[in-house]
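Before we start, here is the structure in question, set down as structure tokens.
Excerpt of the complex: some chains, original placement.
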Amino acid sequence: MREIRIGSIARLDRGRGERLGIPELVLAEGKRIDHLITIVRHLAAERHGALISRPSPGQLRRLRDEARRGLPLRFLASGRLVRLAGPLSTPRLLRAPVVLLAAGTSDVPVAEECRAVLAELGARPVVAYDVGVAGLHRLLRVLARFERLRPAAYLVFAGREGALPTVVAGLVGAPVLGIPVSVGYGRGGRGEAALNAMLQSCAPIAVVNIDAAVPAALWAARLLGRLAPAAAR
Amino acid sequence: MREIRIGSIARLDRGRGERLGIPELVLAEGKRIDHLITIVRHLAAERHGALISRPSPGQLRRLRDEARRGLPLRFLASGRLVRLAGPLSTPRLLRAPVVLLAAGTSDVPVAEECRAVLAELGARPVVAYDVGVAGLHRLLRVLARFERLRPAAYLVFAGREGALPTVVAGLVGAPVLGIPVSVGYGRGGRGEAALNAMLQSCAPIAVVNIDAAVPAALWAARLLGRLAPAAAR
Amino acid sequence: MREIRIGSIARLDRGRGERLGIPELVLAEGKRIDHLITIVRHLAAERHGALISRPSPGQLRRLRDEARRGLPLRFLASGRLVRLAGPLSTPRLLRAPVVLLAAGTSDVPVAEECRAVLAELGARPVVAYDVGVAGLHRLLRVLARFERLRPAAYLVFAGREGALPTVVAGLVGAPVLGIPVSVGYGRGGRGEAALNAMLQSCAPIAVVNIDAAVPAALWAARLLGRLAPAAAR
Amino acid sequence: MREIRIGSIARLDRGRGERLGIPELVLAEGKRIDHLITIVRHLAAERHGALISRPSPGQLRRLRDEARRGLPLRFLASGRLVRLAGPLSTPRLLRAPVVLLAAGTSDVPVAEECRAVLAELGARPVVAYDVGVAGLHRLLRVLARFERLRPAAYLVFAGREGALPTVVAGLVGAPVLGIPVSVGYGRGGRGEAALNAMLQSCAPIAVVNIDAAVPAALWAARLLGRLAPAAAR
């Protein structure tokens, strides 16, 4: 494992992808723009592929400028995720599909961010959106179709009251990961009620933080990566 | 309207039942035992019917002692509600049934407390318990049966993630009132997640406080009372 | 029931109005603008009436642009609610009036949003504003007048300490629904204290979330719709 | 000012009463029993009058033991307050009455604790209990009577939704101090909603902490003490 120093502000580990089953990920949110650009340029110079997540509008503008000046960046999921070209060095993944479900249209951007990460890592995401519990028949139709694919996991995105992962986990046999989405106003809004509801679920579901699309994807990828050899060899 | 003074500690309004559509209700919880007994004895002496809710174990013991000594008390819903004999003076209620649903067995005592109040007031409660969203098919069967009765309202009891009222409100046409139940451990436990989930529901549901079985029943009774004449005349 | 797919982002149910007693409602808040416009255009193409609630300023500008280009949109309650022309397919409502009370002038916009929904659905909202508990005599005069109309319900809007629904529920015989309004600064501000006060009310009131004008209206409409036939037949 | 050392655990200031307008007060809650008894015995040996507040059941038992063995203790407000005989050395108070109002019977013990302190200090407390906002006419009758006494202040005790101080402050011209009481269950219970509602009041009221009967009394006494000379001289 080789450490790459980027001035005094960052240290990157070559070889982390293979070892840990996750790619180089730069969480843009909270970083000063000059720090972010320094890191991305440095990675590009090293021909080190990476994912850049949650850029602010200001950061995104600067990244698009850099792209116009030649940095090999692709903008995915309407700009919520940025892909720096180059190998991500992650292991081969189990080819079983991973299902992404979103309760409402407002949850779609977060789900799309997750789908983009999974696709970049070589997984097989399949999606169905606007299948919330207020229209149960839509959901039942969708799940009947998906269960036939025997997916490795369900990643279920929901804001507001966050009931969808619980209902799904009562209908399918695969592990369910709930991703609360920062939708909703008033008490329990911005994903708070959804997160708590998922933690309290009467069905066995695991949870990540509100809007944590990228951790959810990496977690699923790690699952697929760990299990791939057992299936493949 | 005539005010009845009970020492310096309480004042009761004769005639409140007809005017407001709700009976005399004594919330036992939080009262000193001697204060509670004084009030109940006074009401009995006045031949004033009443409901006594949420007695603590200590209060309940004392009330049972009083009953043995002749106070006309009946103990309902396993002692969560006590009925002092005498007229409650509430108006006649619409005869449409009110459905009570409980998500799990742990929610049953709170639902039974609500049912007892409704029955005392002359309403027509019908119930189905353990119909939570983790076993959706049980719920669908039950709702299909109940909707044929064209109930005036659904009172839906749920702890944990509190998803049941939302799912019900997406399947029936009657107004739904959610009653969060103080079940569940960890973050969002004791009904907190359920309450927030109901407030965030993507379906139009109204809510009362955690374990508020009696306010839910009184609210429903007031609804039935207000609408009864419109139907009857 | 026929499902209408709108690209991959939304699924609409034809026939939901009659079945559930509520119209097609698009919660604009939280949706990406392009998603919102896609949905509204699609509904318009299908001649499907709808209500669009809580548009952000940016969304509202775009909707006004669309209206200028010919989309049949009406802007109600100072733009807090948008009506897409077309049948809402909701059932006939009981003709009893529904009273809307607002504690202060700051609560008026939320109450007006609720009134607009009720009016679109064919209910009979009647209103009185600035009747908060700090000036009790104003309130007593107003209630005396309204009770003579024998309204089906009172929808009571209040921010700050949220005392109005409690006081109203102690003076009238109809069911009271409290709608906390995000008014007030400091601890308990933005409707938080009002919501909790309504949940703690010593009178039987039901509650919706902070600023939840539209759910309150839909809930009341469902009530009127369910009870209408009982009265009409 | 002379400091009295009680072992290493406490230091008392002689002369504090006159200077600050408040008596020696020992908050029993939270103290080890042996520490509490040491302090009380020491004060008794010094012939120093004092008030002992909020004793736990265990502390109260020990204090009653001490009383039986001769310590000059009186037990007030059903044991919520204990008076150690001896001068309290507080200044003379304005003779205007102070009104204490309690919303419900459950609030009475806290109000009685406050009344006992005021009486010990030589103030003129007058009380009316069970005058909550759910029965407004009782309250209006009571206030009409009290305002004629031109009281120096109203101390208003309320749990649950805590609306009473707000309503009172909209009806009287005297300063109102709200004392939230730890009554109520579910969200906002144990006085939390009441405290926030009082802080959010649309009328000008000042507040003390939940169940803070003694601080409320001392605060009122200080007010009366400060103003007494202006009236008397």
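When the chains are written out, they are named A, B, C and D in that same order, and each has its own residue count from 1.
Throughout what follows, a residue touches a chain if its C-beta (ideal position, glycine included) is under 8 Å from a C-beta of that chain, and two chains touch if they have at least 3 such contacts.
This is a predicted model, so every value here is computed, not measured.
Colleague: Count all the copies in this homomeric complex, not only the 4 that are shown.
Modeller: Of the complex's copies, 4 are shown; altogether there are 8.
Quick note on the criterion: only the chains that are shown with their structure count from here on.
Colleague: In the chain contact graph, what is the shortest path length, in steps, from chain A to chain D?
Modeller: The distance in steps between these two chains is 2.
Colleague: In terms of C-beta pairs in contact, which of B-D and A-B ranks higher?
Modeller: Looking at B-D and A-B side by side, A-B shows more C-beta contacts.
Colleague: For copies chain A and chain C, work out whether under half or over half of the interface numbers are shared, and give different or same accordingly.
Modeller: Under half of the interface numbering overlaps between copies: different.
Colleague: Work out the mean Cα position per chain and let me know which chain is farthest from chain C.
Modeller: D
Colleague: So, what's the distance in Å between the C-alpha centres of chain D and chain B?
Modeller: 36
Colleague: Based only on mean CA positions, could you tell me how far chain A sits from chain B in angstrom?
Modeller: Chain centroid spacing, chain A to chain B, equals 45 Å.
Colleague: Where does chain A touch two or more other chains at once, residue-wise?
Modeller: Touching at least two other chains: 104, 135, 184, 186-189.
Colleague: Given which chains touch which, is the overall layout a line, a ring, a star, complete, or other?
Modeller: Graph shape here is other: it fits none of the named patterns.
Colleague: If you go through all the chains, which pairs of them touch?
Modeller: Touching chain pairs, listed by label, come out as A-B, A-C, B-C, B-D, C-D.
Colleague: Sort out for me which residues of chain C touch chain B in the complex.
Modeller: That would be residues 19-22, 91, 94, 96, 150, 152-153, 169-175, 177, 195, 199-201, 204-209, 212, 215-216, 218-219, 222-223, 225-227, 229-231 of chain C.
Colleague: Give the list of chain D residues in touch with chain B in this complex.
Modeller: Spelled out, the residues of chain D in touch with chain B are 78, 104-106, 108-109, 127, 129-131, 135, 137-138, 159, 183-188.
Colleague: In their complex, what parts of chain B are in touch with chain A?
Modeller: It is residues 103-104, 132-136, 160-163, 166-167, 169-171, 184, 186-189, 192-194, 196-203 of chain B that touch chain A.
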